Every structure is written in C-alpha cells, then in structure tokens.
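As you look at this complex, bear in mind that one protein chain is not there, while each of the others sits in place.
Note that the chains are named A and B in the order they appear, and that numbering of residues resets to 1 at the start of each chain.
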Amino acid sequence: MEYVPGIPILKPSLDADNRPFWEAVRRHEFVLQKCGSCDRYFQPPRPMCPECRSMDTMEWVPSAGRGQVYSFVNFTTDRMAYPAMKIPYSVVLVELEEGVRMISNMLDLEPDDVQIGMPVEVAFDDLDEDLTLFKFKKLEG
Amino acid sequence: MTTEQATETAQRPHPALWGVLYRSSTPFWEAVRRHELSLQRCAECGRWLFPPRPMCPDCRCAESEWVPVSGRGTVHSWVTYDESPHPAFAAPYSVLLVELEEGARLVSNPVDIAPDELEIGMPVRVVFRDEGDDFTVFLFERATPDAQEEPASAQ
Partner (left out) sequence: MLSEYLERRYRPERRPSPEANLVRDNTAIVGIGQTEFSRNSGRDELDMACEAIKNAVADAGLAIEDIDGLEAFTLERTSMPAIVSALGIPNLRFTSEISFGGGASGANVLHAAAAVATGVANHVVCYRSLNEASGHRYGRGDGYVGYLSEAPTLHYGYYFPFGFLTPLAWAGMYAKRWMHEYGIDPDQLGWYSVVLRENALRNPKAVFNDRPMTHADYLESPMIVEPLRLFDCCVDTDGAVALVITSAERAKDLKQTPAYILAAAQSCPPEQEIQTSYNRPVMSGLPETWYMGQELFRVAGVGPADIDVAQLYDPFSFGALLQLEELGFCERGESAAFCEGGDRIRPDGQLPLNTSGGLLSEAYIHGYNLIAEGVRQIRGTSTSQVEGAELVLATGGPGVPTSGLILRR
C-alpha cells in the first residue's frame, strides 16, 4: 500500500486507556492489554476488566504480534476510500495469537493476494516525526 | 466603541461560520448586506416571525414574506463585557437587546454609546457596517425620540 503525498494521515485519538499502546508503537514495541487476575486479553483497552470488574489488575504486556488474517476488505474505488491512500488498498482484521483482533494494513502485499487465514507478523511504519503505525507482513511458510 | 478597534486584528464571525444560519434566516442577512433591516411576516395571518422560521406557530402556514422595517426601537436590556470572550471583541464592550417598533427583539452592539451611558428605554436606530467582502453587520446608535431621518451608515 502507498500513501498519496500531501494529504495528512488521520492520527489515533488518545485517551488514558489507549495511550500506552500508541506510545509503545512509537518505540516499535507491540503490547496488549491484559487482566493479570483473569489472564485475559482485551481490545480495545478499557479501564476495568469486564470479567472480574477489577480496575487495578489491567496491565500492558509485550506481544510477538503474530496472528492470522481473520477478515479483510479491499477499497477498489475512491467512492468510499480514504484520500490519503492510493487505490486499491486492503484493510485487514488480524486475529492475534492472544485472541484479540485489530484493524491494520498489509505491508508489501497486493490486495488480490490477501486471504483469510494467512499468517502474519507485526511490523512498524514510521510515517512522520509524530506518527508510527503498526502494520502486518505476510509470514512465509 | 471598542469593537471597532478589535476588528482591526480579528474578524467578527459571520453567523454562517458558526453553523447557526438556517435557510429561513438567509433573507434577513441578505437584506442587511444591502443595508436594510427586514423582518419575516406570516403571509396568512400577518404575525411577525422573529427569529425567522419555516412555519407560523399561530396558523401553521408555511408561506411568509419579508418586509422592510424602519429599524427604530428602544434598548430593552443590555450587558457589558469586562473581559473579552473572543479576539474579535475587545473589552469593555456592550451587547444590546433592542426592541424594534414591530416588537421583534434583536441582539446587537451600540455605536458611539459608552457602557455607562446606556439606559433601558433609550431610543436607538439601526446603522450598518461592512465587515469584509461578504459580511455586513447591523448595529444601533442613539436616536432622538421623534427623529424622522432615514437610517444612516456607520462608515
């Protein structure tokens, strides 16, 4: 996927719950939110574990960022697409090994080659001085 | 009048910029642009409609007409800002509620009337000032109770 020069990329909106995630991405680290008591992962992050309702057991733990494509869409015309990205582009929903699913883009892969079940691994894309996004690469083999 | 000084550095906001302009209001501001004060009146029962609206609340008629008015009225109430809420307006300045002869009450600013000179019931008349290429604002200046002259321009 490629960006169209000169059009700003929408940045994530930060709040107290998701800030640690995006700060980690900035450092090229991939972390997920987990309840230390229930041993369960949650996405999007939240202030309370919905299982045990504890507010002080939610922690950020490193993840290998590996998983598989759970679903995807391909933007094939500019009618509903994001002007900052060149058509065609894919948006993938990746199911990580930890069980949570996250929206992202594939690096170095044409939309026609994306498939459900494809193994992927996280990669980082420094877009400008303020913005790093996490993307996914196809895992061979 | 301190709003005049302030507009040299910041533009007085046009109502359209704040997204508060319904189509019903457009004829009002178009008339102001021509240095006229015009009010909406129900075509069926003749009731004055201010603020402008798409339907008469008395007879529920959707037809209305725009009628030029004299722009004469009295100060119904006023406030004076001692701290500025917006860069276009340097404090202290006053905001008037003027009751027109037709009964409609309009919010505006005074021209050449100091805050400590304002009084409820003071006779005023409308004046117009162009604020840029596409916006004219209406303001009010002091009038004598029986003055008959036409509304003048502030500039």
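Throughout what follows, a contact is a pair of C-beta atoms (placed from the backbone, for glycine too) under 8 Å apart; a residue touches a chain by one contact, two chains touch by 3 or more.
Computed from a predicted structure; not experimentally measured.
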Query = What residue numbers in chain A mark contact with the hidden partner chain?
reply = 1, 9-15, 18, 42-44, 50-51, 70-77, 79-82, 84-85, 89, 91, 93, 100-105, 111, 116, 131, 133
Ask   = In the complete complex, which positions of chain B touch the hidden chain?
value = 22-24, 51, 53-58, 60, 62
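The criterion applied here is as follows: only the chains that are shown with their structure count from here on.
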Inquiry  = Based only on mean CA positions, could you tell me how far chain A sits from chain B in angstrom?
reply    = 53
